[in-house]
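A single protein chain has been removed from this complex, and every other one stays in its place.
First chain written, first letter: the chains are A and B, and each begins at residue 1.
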Amino acid sequence: MTATVSTVHVWSGIAISVVQVIALVLGAPLALGLMAKVRARVEGRVGAPIRQPLLDLRKLLTKERVHAEHASAALPIVPFVVAASVVVAVAISPLISTSPALSESADLLVVVSLLLAGSVALAIGGLDTGTAFGGMGASRAMTIGALAEPALLVAVVALAIQAGSTNLPAIVAGTLAHPAWAASPERLLALGALSIVVLAETGRLPVDNPSTHLELTMIHEAMVLEYAGPDLALVTVGQAMRLGLLVALIANLFFPWGVATSFSPAAIAIGLVALGLKVTVIVVVIALVEVRTAKLRLFRVPELLAGGFVLAVLAVVTGLVTR
Amino acid sequence: MLTLLVLVFPLAAGLVALVVPWRPWVGWVAAGADAVVLALGIALAVTTSRGHVQHSLGGAVRADALSAFMVLVIGAITTLAAIQSVRYLRIEREAGRCTDRHASLYAVLVQVFVTCMLGAVLAANLGVLWVAVEATTIATTFLVGHRRTDGALEASWKYVVLCSVGIALAFLGTVLVYFAAIHPGGGPSVAHGVGTLNWTSLMAIAKHLDPNVMRLAMALLVLGYGTKVGLAPMHSWLPDAHSQAPAPVSALMSGVLLTVAFYALLRFKAIADAALGPAFPRTLLVVVGLASLLAAASLLIAQRDYKRMLAYSSIEHMGLLALGAAAGSTLAIAAVLLHILGHGLTKAVLFLTSGEIHQAEHTSEIATVGSLLARRPALGGIFGVGILAIVGFPPFSLFISEFTMFRAEADAGLWWVVVVALGCLCVIFAAMAGHSRRLLLGDPDDGTVAVATPRSVVAPLVTALVACAVIGVVAWPLQSLLHAAARVVAP
Partner (left out) sequence: MTLYLEVLEIAAGAVLVCAVVTLWRRDVRAIVTILAVQGVCLGIVAGDLAIHQRDLALGATALLVLAAKGLVVPLLLRRVLRKDPRSRETTPLVNIPASLVAAAALIVLSYVVSSKIIALDPSPATRLVPLGVATVLVGYFLLVTRQRTVSQIVGLLVVDNGIALVTFLVTSGVPLIVELGASLDVLLVVVVLQVLATSLGSRFGSFELDELTELHD
């Protein structure tokens, strides 16, 4: 009997993971489109339709795959690594439900490492083409990553200290069980730190302008200049899912209401809808913040990220102090 | 009653200076009030050296032998400085460097300073002690910047910022002591939950205070009050402030301000010794004492300014006081107190003389002044004798107090400290002798005639030096007072 129940659980977990991946593959580009639309509307333009990124992806998939002449064997693999790492991270994270597949492995270190693998692969790809833009973008991206990763880790450790475990579904479940945690000072500080980190990791303003192609200001764009066709589609969807994953994690770690805790289809449906709503809200907020801020000069970015790091450390110490 | 009068007289003189526009007699009123303080101090000393403790204001003001001794020291030095201030201000006003308003401000601030210092040594509550010491920072900032030159402004900025940080740390230390007093160990016989900053009550429960918190508190207090004492590494405000301030103010700061801050350290050390045992406070004081000696020795060698030279000498002597307090025995503390008196008097004489020199020569560079004995024999003579006294020549009292402190440190097993300290003293002696030689000796180039200094200037300075020599030879007037005072903090 227990064997059957656990098999059901395993298959349900896999189903939930598949649903999460599909939701993000389709939803993340829509989120990007929504951000562009909000910015356009606030700036007084009409802007492209919300599903424009999906249309772009479909267009890219039909184009020819081209590789740089001097690239090594690493370059063709990079788009797959980028996409695969983020897909695995999405599959095991508690986005719709607290028990997707392999949820016992959904440790924060695992998720952060998967995201990091994607960033490193992209940077290697940028270096591999041998162009000036690629190298420049890679070095800038790694600098930002070197400051943002510790902040990310420490901020989620603060949450882990409060929940007593680094397992992400456990943190989500813990917050559901103790609603008072959501307003505690270490949560607020960790939220501040994570907001800064998310802006840095996903290449949004004020850290990086996603729509610029000026060599002085490109960071992420510089690394993906050499990809074409399906490769570019993979990298773009990977980057979009990265944003979606980080935003969804913030939503579920800090405001977990609506996440499914059982396997019933109704709960899953509610989880999906709740995720969509929360991500929409956060994405609109990010878009509004982007409209108001100007891009920071590159040497100022470490200041912002160091501030995020200190907020994360503050969150940890406050958590230790008020336990 | 006696203790209240000690506070009332300087305060009244300050009020007079505030209300009445400046006249020379206002300065004489101040000097008179300070002389009354000296007399009252002597009276207090007589009663308390037999072991009585005077109280006033419902126990808020308390005078035991140690407090009485400090009142004596403060009275003596402030009288000397006040007498000289009258002449200083007159010369400044005649030269147009000082308006009447500035002179009034000076007089008021000096009296506020003196009242706060007296309040600090007579306070029964360590928190009130802190408030008084902090208040003197505020009063002395404008005194340091009195001359309103660029250097004076810079010196007063550095002074107020560094001393405010130091005094803030001392407040944190005081709060931690209060916290330890709220939660003493020692079982149900000791009151819990009610803290106290009253020194007598703290001494009563001292052995029940938590050692870890007291260690933290003592470290903070040594750092905090040590800044005001001028111990290294928190000493960097001292040379600037002493060299830029008017000479009587430098005399007051060296003789009174530094030593009252040290008095606060002694009071806290008594509590810490009972709570922690003598080892930890001793280590702290040895570290800052040796650091001060080393800093003074190394920086005195290349001095070009005679006022800064005297300031570094003050740092050296504060280091010696710290080492003496580290030894901790009754004999050591008695020697420390004698040294406080001797150093205060001698340093005051030196600073006042240097003020006269500065006003006459308009420069404080040693090389520029030169051949002072030939041009101003009285001033040069007093300065020379003062330097002899301050480096520890007999018959001046500094010789016997330093000797006794070293003996007490050796008794306490701090042999290596004595060796290092003596080494530093040799270097300091050589440096100061060299600088004084350049300042005093030599032939004036243009055959100027020797200028006589008025007897009114010379007399108080010579009296102070003679008093220092007399105490050095014949300690009996002070012996019972010194021992009674030492037994208060080192039984």
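Quick note on the criterion: contacts are C-beta pairs under 8 Å (C-beta built on N, C-alpha and C of every residue); 3 or more make two chains touch, one makes a residue touch a chain.
Please read all numbers here as calculations on a predicted model, not as lab measurements.
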Key: Identified contact with the non-displayed chain, of B:92, B:210 or B:316   = B:210
Query = Which of these touches the unseen chain: B:299, B:335, B:432 or B:485?
reply = B:299
Ask   = Of the residues listed, B:28, B:142, B:393 or B:429, which one is in contact with the missing chain?
value = B:142
Note = In the whole complex, of B:3, B:85 or B:243, the residue touching the missing chain would be B:243
Ask   = Of B:172, B:360, B:374 or B:412, which residue touches the hidden chain?
value = B:172
Ask   = Among the options B:28, B:157 or B:429, which residue touches the chain absent from this view?
value = B:157
Residues of chain B (touch criterion as defined above) contacting the omitted chain = 125, 127-128, 130-131, 134-135, 137-138, 141-142, 145, 150-151, 153-158, 160-161, 164-165, 168-169, 171-172, 174-176, 178-180, 182-183, 195, 197, 210, 212-213, 215-216, 239-240, 243-244, 299, 302-303, 308
Note = Note that chain A touches the chain not displayed via residues 147, 180, 183-185, 188-189, 302-303, 305-307, 309-311, 313-314, 317-318, 320-322
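We take it that only the chains that are shown with their structure count from here on.
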Message = Nearest whole angstrom, what separates the Cα centre of chain A from the Cα centre of chain B?
response = 65
